[in-house]
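Notes follow the structure.
Only one protein chain is missing from this complex, and each of the others stays in its spot.
Order as written gives the chain letters A and B; numbering starts at 1 within each chain.
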Amino acid sequence: MEMVISILAAAVRSGTPILFATLGEIIIEKSGILNLGLEGIMLIGALTGFSVSLASGNPWLGIIAAFILGAFITLIHGFISITLKGNQVVSGLAMTIFGTGVSSLIGKAFIGKTIPGLLKTPFPVLNRIPFIGPIFFNHDLMVYFSFFLVVFLSWFLISTRIGLNLRAVGDSPRAADAMGLNVNRIRYLAVLIGGGIVALGGAYLSVAYNKMWTESMTAGRGWIAVALVIFAIWNPTRAALGAYLFGGVEAFQLRLQATGTSIPTPLLLMLPYLLTISVLIFISIGKGKGILFGAPASLGQPYFREESD
Amino acid sequence: MSIYFRINKRTSSSWLLSVFLPFISVLLALIGGSIFLAFLKVSPIQAYRGMFQTAFGDWYGISETIVKAIPLILSGIAVTLAFKATVWNIGAAGQIFLGALATTAAVRYFYVDNRGIMLVIMFLFAGIAGGGWAAIAGYLKARWNVNETITTLMLNYIAIHLADYFIYGPWKDPDSLGFPMTAPFPEAARLPQFAGTRIHYGLFIAIFFAILFWFIFRYTRWGYEIRVIGENPKAAQYAGIYYLRYIVLIMFISGAIAGIAGMGEVSGLQGRLQHGFTAEFGFTAIIVAWLARLNPISVMLVSFLIGALQVGGESLQILMRLPIASTLVLQGLILFFVLGGEFFRNYRIRFIRGDER
Partner (left out) sequence: MMVDENAILKKYWKNPIAKRSLINWREVARYAHHLIRKYYIAVPHVRYPVKNLSGGNLQKLMLGRELSDSPQVIIAMHPTWGLDVAATKFVREQILKERDRGASVLLISEDIEELIALSDRLAVICKGEIMGVIDKPQEVTPEVLGLMMAGTPLKNIQKVSA
C-alpha cells in the first residue's frame, strides 16, 4: 500500500510539467494555431526559471519570469503563423531547434549549480484524507496551481464568453470574423497565454522537480504533450489524466531502475515514447477516420481575410 | 492624412525574391545570432570570422564542410520527398540511427571479406532498416490516421535508446576499456575515403540521389503523383492515386535514404558505432529541405552552406568554448527568417494613402 501511494504521488509530480505544457498547448490550438515548438519553449522556460531563481534566491520570481519569457518567445511563432501566414509545422520545428540552441548556449554557465527550489507544502486539511491526501495534496504549490488550472480551463473554455469566442476563432475564423470578432487579436492572446503556461512546465522541471539545469532536460516531454493534446481531445480534465499516466510510467521506470532490475536501462527509457505511440494509435482507432471530435476545425490553417478590390 | 497598407495575394511569383530570400535569411539570422553572442560577451565579428575561416579558410576546412554536407544531402532529400507529399516525416534522426544500427549488424552477422559485396549488403540493410522504421509511422497514418509528426518523433527517441542498448550491451567492444562503442569495422566494411581527407564515397551516393530525385520530381509520373498528393489529397483520390498506399511507400523510401545517410556516417566516417553518435543533422535536414524549397539540386547547395555553418560552429566550441548546440540558434533563426520571408513571396503589400480609400 505504502509503495502504491508513493508511486502514485510520484506520478502526479512527474506528470505536472507535461500537464502544464499540455494545458498551454490546448489554449493555443483551440484558437486554431498549431504549435509544435513546445520542446523549445519548455527549455527556455526551464532555463529562465532556474537562472532567475538562482540569481534572486526566490523560486517564484523564476517561475513568473519563465511565464513572461515563454509568452514572448512563443510570440515569434504567433507572428509567423498569424500575421505572416507561414507554415505552422515548420515554424514550430524552428521554435524547437531555436529553443534547444538558445537554452544550451546561455545555460552553459548554470550547469552543475543547484537551488533549494520549490519546497513541499502539504495542503492543509485535504492532505489528511486517506489515500487521496498523500497522492494529490502532499506536493508543492505549483502542483496545486496545476489542479486549479485544469478546473479553471474546463470552466473557461465551455462556459465563458471569451472561451466561446476562442473556440469560434479556432473552428471557423471566417464566421468569427463575420460575427465581429478580431480573429488575429484573439489568436495572439491565446499564443501569449498558452506559451507562458507551456514555459511553466519547463520551469517546474528545473525549479521544483530536478532543482538544477541540464542541457535538453525536457527529453521529449514537449512532444509527449503535443501527443497528449490529441489524446485529451482538447479537454483539460482528460489532459490531466494523460499527464499523470505518463508521470506514472516515468515514476515506475525510475523505481525499477533503483531496485536494480535485470532489464537494461535503455529499454526502460523507451517506455514513455512507446506509450505515446500506443496511446495515439488507441485514440485514433477509437475516433475512426473522421475528424477528431473536439479538434478545432481550422487548426493549422492561416486565416486570410479576402478583400475585393 | 494617414497611410494604410493592403495585403494581396501575388499572382505570379517573383523570381528575384526566390533567389535572394535564402541569402537574406541567412544574413538576418547571423545578425540575430550576434545578439546572443554579445550577450555572452563574445565578439560576433570575431566569432563569425573564426567560423568562416575554419569552414572555408583552407582545403582542410572545405573538405570538412563536404564531410558534413554528405549526410545533410541524403537526409535533406529524405525530408524533401516526404514534405513534397505533405507527409511530415520529422523522424530522419531516428531513421539515420536505424541505418547505422543495421549497418553495424550487417558487419557483425553477415560479414563478407569483399568490399564490393559488403558495401552492397550494408547499403541494403541500412535502407531497409531506415525505411522500415519510417514505414511504421506511414502504416499507422494510412491505417488509422495516426498523426505522423508525433510518431516519427517518438520513434526518434526510441531509436536513440535502442542504439544505446546495443552499444552498452551485446555489441560493446570488450577491448574498448569500458567505452561504449562497438569494435572497429574491418577494412572491407569501410566506404573508401579520398586520400588525405575524411570525405568518403558516400558523396557519390548523395549526389546520385540528388540528381535521381530531381529527375523523378520533374519528369516522371511518380513525381507528379507525389505533388498532387501533397497539394490536394482529394484531387489525388479523384485522379485514382491510392493515397494511403502511397503514404507508406513515400515513408519507406524517405526513411531508406535517411538510413543510408546513417550507413555513410558509420561506414565512411567513424568506422564503428559509438555512444554519442548523433543524428542532430536529422533535424537540420528539415532546414535544408525548406531552404532549398524542396528542390533536390538546391538541397546539395544548401547542405554545403549549412555544413560550413556546422564546421564553423565546431570552431566556436574549440576557440570560444561555446556549446556545440550554439549553431542550433543560428539554424532556428534561419528557419524563422525563411518562413517570414515567404510571406513576401506570396503576398504583395501596397501602401495606400488614407484619402484614397
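The rule is short, and it goes like this: a contact is a pair of C-beta atoms (placed from the backbone, for glycine too) under 8 Å apart; a residue touches a chain by one contact, two chains touch by 3 or more.
None of the values given here were measured: they were computed from a predicted structure.
Remark: the absent chain touches shown chains B in the intact complex. Within the set B:D58, B:D113, B:E187 or B:E231, the residue that contacts the chain not displayed is B:E231. Mapped onto subunit B, the interface with the missing chain covers residues 9, 11-12, 219-225, 227-228, 231-232, 235, 238-239.
Operating definition for what follows: only the chains that are shown with their structure count from here on.
Subunit A and subunit B, compared by their mean Cα positions, are separated by 28 Å.
Of all residues in subunit B, only 6, 8-9, 36, 39-40, 88, 90, 140, 144-147, 149-151, 153-155, 157-158, 161-162, 164-165, 168-169, 283, 286-287, 290, 322-323, 325-333, 335-336, 339-340, 342-343, 346-347 touch subunit A in the complex they form. Interface residues of subunit A facing subunit B in the complex, by the touch rule stated above, are 36, 40, 76, 79-80, 84-87, 89-91, 93-102, 104-106, 108, 215, 219-220, 223, 226-227, 230, 264, 266-267, 269-270, 273-274, 276-277, 280-281, 284-285, 289, 304, 307, 309.
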